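One protein chain is absent from this view; the other protein chains keep their places.
This part shows chain A:
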Amino acid sequence: MTHKEMIEKVLTNIDQVMIGKRDIAELSVTALLAGGHVLLEDVPGVGKTMMVKALAKSIGADFKRIQFTPDLLPSDVLGVSIYNPKEMEFEFRPGPIMGNIILADEINRTSPKTQSALLEGMEESSVTIDGETMRIPQPFFVMATQNPIEYEGTYPLPEAQLDRFIFKLKMGYPTKTEEIEVLTRAEKRVPIDHLETVISLEDLKDLQKAVVNVTVDDTIKWYIVECASQTRTNPSVYLGVSPRGSLALMKACQAYAMIKGRTYVTPDDVQYLSPFVFGHRMILRSEAKYEGISTMEIVERILTTVHVPVDRIRVK
């Protein structure tokens, strides 16, 4: 089975429960393969949980869900050591972060302290509890959600922490026909319960390893860096994309090229992914915000102006 076929299996599997969300599924898999995490910003009820569950089930991964509330403590996420009187010692009870695929629901509802506990875990792939460092089992993929409607009593994620997510996505409503199809499928039974595992966790690890072998030509690197640096000089942007952003974009492109069955990254990959990668890594000037320009639009605009390299570029 080629890499592409394996990935295709996963995507078709997800397609059975998520109707018309092929693009989000692809992007989620891209993030998973690139070793990144995804921030979903959308209203409740559009299938965020379903997406993550389907993905977890398809790869036979351990799925955990954390519902963030204002009173949630870091230990509720990471786990806690409890004294076991029988054994006469402290015993570690792992928290929900110790899973493969985590759905962190409404991450902006909890206190910054708890947020950062999760985000640190995401970044380091390990947690430190009572001075003891523990590895989080691999693969490790967090899909955090944020409700854009209710701002009352929320703790918006600071920009620096948003950087930890490789993509920020919007799910969006399905079309009417798609929604009807959703209803039809759920009429008799719960589709997710019948979803099968199509590839093993080992397969997924192999895929993750193979991603790094996807060629990124100097030409493409030039293109990525050019796009990133354009965000830094754009007059509407207060803070542009960091080099970490460029790096994330490159990694994402590699994974995406693999999904598309290619062994090399093309400018199309860069163009397709850069709004999702760059969108949440930029801060706009207030003037631009008032004009209603979104970061996504800025990225789109930059993409139309930066010259796509169609010839060899010598990078010293």
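The definition used in the following text is that contacts are C-beta pairs under 8 Å (C-beta built on N, C-alpha and C of every residue); 3 or more make two chains touch, one makes a residue touch a chain; residues count from 1.
Criterion: contacts and distances are computed from a predicted model.
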Which of "Class E sortase", "Branched-chain amino acid transport system permease protein", "Transglutaminase-like domain-containing protein" or "ABC transporter substrate-binding protein" matches, in UniProt, the chain that is not displayed: "Transglutaminase-like domain-containing protein"
Residue among A:104, A:265, A:284 or A:298 that touches the chain left out of view: A:265
Residues of chain A (touch criterion as defined above) contacting the omitted chain: 215, 217, 219-220, 262-268, 271, 303-308, 310-312
